[in-house]
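Some chains have been omitted; the remaining ones sit where they do in the full complex.
Order of writing sets the labels: A, B and C. Residues in every chain begin at 1.
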Amino acid sequence: MGNKLKVGIVGATGYTGSELVRLQMYHPKVEIAVITSESHAGKQFTEVHPQFRGLVDIELRSLEEFSVYSPDLVFLALPHGVSMDFIQEHGYDKYKVIDLSGDFRLNSQDIYEKWYKREHTSPEDLKEAEFGLPELFRDKIKSASFIANPGCYPTSAILALAPLLKEKLIDPLDIVVDSKSGVTGAGAKPKSSTHFPDVFGDFSAYGLIGHRHTPEIQYVLEEYSEGEVELLFIPHLLPIDRGILTTTYSKPVKPVSDDSLLELYKNLYDDEPFVRLSNIPPSVKNVRGSNFCDIYATYNDRTNRIITVSVIDNLVKGAAGQAIQNMNILMGFEETEGLTALPLSP
Amino acid sequence: MGNKLKVGIVGATGYTGSELVRLQMYHPKVEIAVITSESHAGKQFTEVHPQFRGLVDIELRSLEEFSVYSPDLVFLALPHGVSMDFIQEHGYDKYKVIDLSGDFRLNSQDIYEKWYKREHTSPEDLKEAEFGLPELFRDKIKSASFIANPGCYPTSAILALAPLLKEKLIDPLDIVVDSKSGVTGAGAKPKSSTHFPDVFGDFSAYGLIGHRHTPEIQYVLEEYSEGEVELLFIPHLLPIDRGILTTTYSKPVKPVSDDSLLELYKNLYDDEPFVRLSNIPPSVKNVRGSNFCDIYATYNDRTNRIITVSVIDNLVKGAAGQAIQNMNILMGFEETEGLTALPLSP
Amino acid sequence: MGNKLKVGIVGATGYTGSELVRLQMYHPKVEIAVITSESHAGKQFTEVHPQFRGLVDIELRSLEEFSVYSPDLVFLALPHGVSMDFIQEHGYDKYKVIDLSGDFRLNSQDIYEKWYKREHTSPEDLKEAEFGLPELFRDKIKSASFIANPGCYPTSAILALAPLLKEKLIDPLDIVVDSKSGVTGAGAKPKSSTHFPDVFGDFSAYGLIGHRHTPEIQYVLEEYSEGEVELLFIPHLLPIDRGILTTTYSKPVKPVSDDSLLELYKNLYDDEPFVRLSNIPPSVKNVRGSNFCDIYATYNDRTNRIITVSVIDNLVKGAAGQAIQNMNILMGFEETEGLTALPLSP
């Protein structure tokens, strides 16, 4: 046990916190040194997450006690806006940091403040954070100290669109991203919009005026494809617990077919352990609980449009699983190490 | 319009409030004079309940403005513990009052305070309130001024057990009531136990130490059957929006058969407009949105037990529908008037 | 009773059949003369649809016995491909016919056979059938004998797009329709794709190669806007029972704002009893069980796109409710007559 990597989880009472614990339990090279919770410090972790009774024996600590445990790597599972305060105070030189919030995903203070409608208190660190999408930025992640773990919607959208944009196959200024997410995406804190009786049997669109994930998708794709990208992103709330399905609509500017599309995606993703190319439209339950992103792409010649459908578990590949994947890269572990949780279907 | 009954609804932002409005819209002899909401006074009712956009044009008022509208009858759709303050202050002599909370359902201050674990601030009115279960107490309701509208679980359990106890067919001290309720039963206010991601796909028992509906079921059945009754009531939370299914287990003390059971239930309920006797176990969706209570009873001779299964929509026959039914009786309307909302299935 | 309109329902065991019965029960001017079912002839209607126990007392008949009951108007609630045989054999001169299948919605045999991939056995009647979307074609419906009742997806999409296309506000060749439907849309017959354990908690796209509703949406909008329309329609399966939400994406070719959009929709729909314009994105539960179509439209200037979100209950405005609405127009009844079922939310 002594030579395992000691990780700290800051803010372990939300869903990303409990998912980090779940996935870590599959990981042979990692142990949890400390988990913090301001609201529950002093309680057992399992009092807050009873599914882990008998499996996890660790007490929640306050942030004050945190540094005593000298972790080698820290996951920030904090609300948006709180991570930046942590970074401002603690930095990322004593340990590597993987931040699961949206605070450091955009590399421009202006864009951040425009879309998040709040001041960024740690703007100098924005450019230091590496965007942790391994399939596109693995090399940069390897040598980083500070990772901004991608958002859930962005992960599903970027992985679906990246091959098309990289290859300059589509008009980069004419893209629609229609996404649908399970309710865990809205967090563990009860609110009116996530009250069971209202959401059950319901379905709705939201964020039509401009969801914060829009610039994340857009600017990451710009960086990756080295060109301007402008897209419309519209999220919807699915009455399920886990899972995102993203449908994208774009226009090819070169000849294309289903076969050539498959070839293109294979070129980029064939060696990727967590991307599965599908010849039928994938469904969210096929990835439930796992770190997979399943992608399907097809060409509709009647309307000259490329349609992609991609699915992830928003809490795994869209959050905690991707964070573990980034940790593996940062620490030189096998990238799939510990990410062995299989899809739970039905 | 002028000669319609003017009703007031106090506390119209919860689920019983919005159901009262929905059902009233089917009622030809009633108009809503005033709806109050302390938290939303000044807003349109439809801002809080957008399903009624274009159907209801009424502004929410504060309780202070209430008496200006001089309603003929008032529904109290208030949280438990708040109705008693209203009664203490306003009484029930200027208008008839139907209280949908649990505050006046028990006719003993002691029992109330023991099970509700709070002081009763209006104990002298406890004995004045008539328990509004028309199938059992129609005659008393007719001449009442103040109705304690039954709880949702009690309605489903009492209607199922009343014929057996009235007839002294079962051991009144050996009854198990195993109930399962949709989440609207927990109210419209978001809390941890009703957060969508946690309840979705889940199922659990609760209130095992002693749910407040236990004395209500017990003492109403005692009054009706004129004998001691002692039962165990265990509720469970169903991951659906509406509906209660109650299974009861009791022991016959006289010879019984499925046919004699059916006869017994028919004797009591055959003329009841809202009780449907079923020859197959009923399901909650068969009554969704309607004021029906479907009941099935069978005898298991191997274990000498009578099993009943009864279903209601907890917001209709378990709350607002029954309140309208009580209003019809109080006002001398046809008892089914306005209660024409049909089951919505599938 | 004697002077009520006598309607016949052919094929009453599917969901549209049972919904026609439910809605008819709210209708003061209509009685059901006969309901047929080949598989259940001889049984009581309530054996197949137990939610109506105590409410409907009618025996299912075979098609052979049908004409004995001499209905004044007939609803065909038959599977696609079966209605055309009925029409071929019985015609629509003895009684008016409202067909809820897809058999007569397209007015070209070629297009029908291309998209439905089957021969049309009654092609001469294709041009006789009037497309029963009252909001757009009320005048033509008035004098018709034979109505093709619109599909569920098309109703939600056409009502959302019609104002934009009529006004030539958008590029008619650059439209994406991303729809999501509850599972009742797939019919009452159990199949693998509608098996509860697989659909529960899942979400998926389907029909990507070309769903049959594409030409229906397209050609109806062409007729209404008197111009060519080409659109991409992608349906998804929502894990709920009832409800369709359709999101459309189109490009304005003239200056537009949220205010001018609202004005445009008001011009067309302000007097419509079943279209509700919404200033927030509507949700499917706000129309559950009712005949409403709620529509929201907004302009995104960053990407120069108009987004609409529209919701209906697929079994009501998307099927049986619209059929009743058409019946009311055909018979000269008040158009809202009997369509009083209110939204059931939560």
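The rule we apply is simple: a contact is a pair of C-beta atoms (placed from the backbone, for glycine too) under 8 Å apart; a residue touches a chain by one contact, two chains touch by 3 or more.
For clarity, every value in this text was computed on a predicted model and none was experimentally measured.
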Quiz item: All chains share one sequence and 3 are in place; how many are there in total?
Solution: 4
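Basically, only the chains that are shown with their structure count from here on.
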Quiz prompt | Self-contact between copies chain A and chain C, residue sets same or different by half | solution = same
Quiz item: Which two chains meet at the most C-beta pairs?
Solution: A-C
Quiz item: What is the identifier of the chain with the smallest separation between its Cα mean and the overall Cα mean?
Solution: C
Quiz item: Among the chains, which has its CA centre at the largest distance from chain B's?
Solution: A
Quiz item: From the C-alpha centre of chain B to that of chain C, how far is it in Å?
Solution: 36
Quiz item: What is the distance in Å between the mean C-alpha positions of chain A and chain B?
Solution: 45
Quiz item: Residues of chain A that touch two or more other chains: which are they?
Solution: 197, 200-201, 239-242
Quiz item: In the complex formed with chain B, which residues of chain A make contact?
Solution: 15, 182-184, 186, 188-192, 194-197, 199-201, 239-242
Quiz item: If you look only at chain C, which of its residues touch chain A in the complex?
Solution: 176, 178, 180, 197-198, 200-206, 208-210, 230-232, 234, 236, 238-243, 245, 247, 249, 281-285, 288, 298, 300, 302-303, 305, 307, 309, 345-346
Quiz item: Can you name the residues of chain B that touch chain C in the complex?
Solution: 15, 18, 22, 25-26, 49-55, 184, 200-201, 241-242, 276, 278, 280, 282, 285-289, 292, 294, 340-346
